[in-house]
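In this view, the complex is presented without one of its protein chains, the others remaining in place.
And now, chain A:
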Amino acid sequence: MVETSDIRVVRCGGSKVNLTPPIISSDSRFVLCTSGDLVKVYSTRTEEWLHSLQGHTNQVTGITLNPANHLQVYSCSVDGTVKLWDFIDGILIKVQLVEVHETVEIFLSSGLCVSACPECFQLVSVHLPKSAEQEVEAKEMSAVSSHISKNPSCTAFGRGGEYIAFARHLQLNVYFFRKQKTYSFSLKATDKKGAKNAFTCIACHPTDDCIATGHEDGKIRLWRNFIHKKEYTYSTQHWHHNAVNTLCFTPEGTHLLSGGIESVLVQWQYGAGNRKEFLPRLGGSILHISASSDGQLFCTSHSDNKITVIESSFKVCGVIQGLVKDAVLTDLMIDPRSKALVLNGKPGHLQFYSLLRDKHLYNLDIVQQEYIYEAGLDQFEVVKAAFDIKGSWLATVEERGKKSSDLEFFLKLWAFDERTQSFVLNTTITAAHTDRIISMCFSSSEETTMLVTAAEDSQFKAWCQGADADTQQDQNFWSCDFVGSYHKLNPTNCSFSADSSLLAVSFQEVITIWSPDTWEMLTTLCQPPGVIRDLCFGRLSCSKYLLGTTTKNLLCCWNLLTCELEWSTSVDVSKLQPDPFSENVAAFSYQSKHTDLFVFKPSEPRPLFTNKNVCSEKVHRAVFVPREEPLNSCDESTQWLNRSQLYFLTQNMDLLTFSTATEEDRMLSSSKQLVIDDSVAVTPFYLLLGKHRQQQQKLNTQSHPVSDKPQQTQGSVTIKELLHTPAHVLPAASVLCSMFVNSFLISNTGVQQDPLSWLT
């Protein structure tokens, strides 16, 4: 099968928004942050994603406001370019190619741009040429230091950009641009009291010559007089119990903000010793802090891929949550009701994430215990989760004590509550098994829901609702229905067939088939050698097939009617994922440092689609997400993407997906149209007259295309017009009334009826 070029692997939503410090526009209306190869613009008030600055071809590594024009933003990327954007309209103004060995890594600014290359992390000052052309090559550059810290927080510009301070390990360097001289100060690695003095971050005071440095043991030092070799001085403050991740001075320099793993934002009063304020319980550990230019808003970005917007009065006023991918232990799942992607979120939570809107929906607290942000603590984590087919039940397993021998785990069952539209804890089973639960699945039949868990205590158990007669309560709790085992072997997997008439449980090298109605073992399938790694039944027309992968690089397909091996092939499959809406099964195979994808039907051993080198890491988690509206592509290679989309998570925690060419074209066209719409200033006058004129033009020329856009909600436009138009230019109230009523009508003709046609 030829590799088709019209299917492309794209990094889809859910990129890291916490890689670089977010920046707040000078009017405090927007928050900008890097997200993969995009720069995303969010509103500070509504926390909504407004638009993104698209144009870099690789990871964006830094953004900063243009000091000369506060409506523009510079961004730099691993692709070796520095771009200047108008971030309100999302227009690319200028591209500068910076050729520092390979790529630009970090970026800071004050008329001068400083960058570094990834291998040796050099600090280079690049002079950005003043040129009217859109694409310029920056050639004028001078090296500042040939060896700096990898961590961009360890470099900061000083007062008015006169000097740059950068630290590495135990050395602080200050480079004065005018004098072209570097001053270095070293600290001892440790002392009698066990201090760990390595630098972790740097911030410079905006008006005074004072450098604040954070250290590995949580100390903050304020350095002064650093143009003297001996008479330099510093004061030490200590509150953080772990490394200080970030420091930031407020624009006036009256306060210093610091954050670390404690997830407490600390505000130190500058020059007043240790007077400080705290904002605790912000979520994940704080990675970056930034302040708006008027000092009214602060932004913190957290390790759980979150940006918190904080008022200067130390009140959280907004949370921008990205997809949390820090420690994904569960499979990727789709909530059958909301069609949201479900996986581990905040510690102890499951997150529901809308892939369509690239927006975090909500967190479901599973563990229901306070999480302590401290390194090295053993705390409960959600390790398994499963939905039943209707989405009315959720089963979770949380466990603690992976490293130590005393394992603690709970099996919890959650019922969907229609009234509150969320999951409510129904049953907690404290000792479901005597050892760790390895696999868990719900039966797929509509009538009865049954949960099967397989654990390392060489048993599998079936759980049913309400079977326990002892409890005389109205609610139906879950209890154990059947315990099965096979030759004291440890089960590795369990799976129900599509109609729930069969249950397959694999015990090491043996697959056993059970009837869930009678709990009778029907047959065993065995294809040595190798322990069964993955197990799944075929769907729809292929439901007579059972697929299994083994650790000895075998992919086997059994025909359940004949109980015979239909076919097998030698391929190292790391993840086998059936599509619930078609017969297709996707298999990710890891070979010689890259992952290949095969999509096939169990009925035929020939793959429908092959994509070599999907990514360079192993893939352990993947999921098929149903599309809202199916594509109707006839191309054989893209047909498998018609009904659902395949998402997968690499070991680097990148969420990737496959997109077809037609899909991308459509996306692009719609985004272009949006840009044109937005590029004209939306004034009330424009709303009253400009729109109408446009409409007329379209009607006249009959070139009005069938819009892909969803129907404009005209009601809101009309109300907006009413509210935003100054009173002295409004037409008479009688006219307005009819317009207002008109706006509620839904036109059933294909041609849009403009509510303002009375003006003609």
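Odds and ends about this structure:
Keep in mind that, in the parts below, a residue touches a chain if its C-beta (ideal position, glycine included) is under 8 Å from a C-beta of that chain, and two chains touch if they have at least 3 such contacts; residues count from 1.
The criterion applied here is as follows: contacts and distances are computed from a predicted model.
Chosen from "ATP synthase subunit delta', mitochondrial", "Nuclear pore complex protein Nup85", "UTP4 small subunit processome component" or "tRNA (guanine-N(7)-)-methyltransferase", the protein name that UniProt gives for the omitted chain reads "UTP4 small subunit processome component".
The chain omitted from view is touched by exactly one of A:A189, A:A272 or A:I372, namely A:A272. Considering A:E47, A:D86, A:D208 or A:D481, the position touching the chain not shown turns out to be A:D208 (whole complex).
Checked against the full complex, the candidates A:F30, A:F199, A:Y234 or A:F460 give a single residue touching the omitted chain, namely A:Y234.
Annotation: of A:N69, A:S186, A:N225 or A:S738, A:N225 touches the absent chain (contact as defined above).
Contact between chain A and the unshown chain involves residues 159, 207-210, 224-227, 230-236, 241, 271-275.
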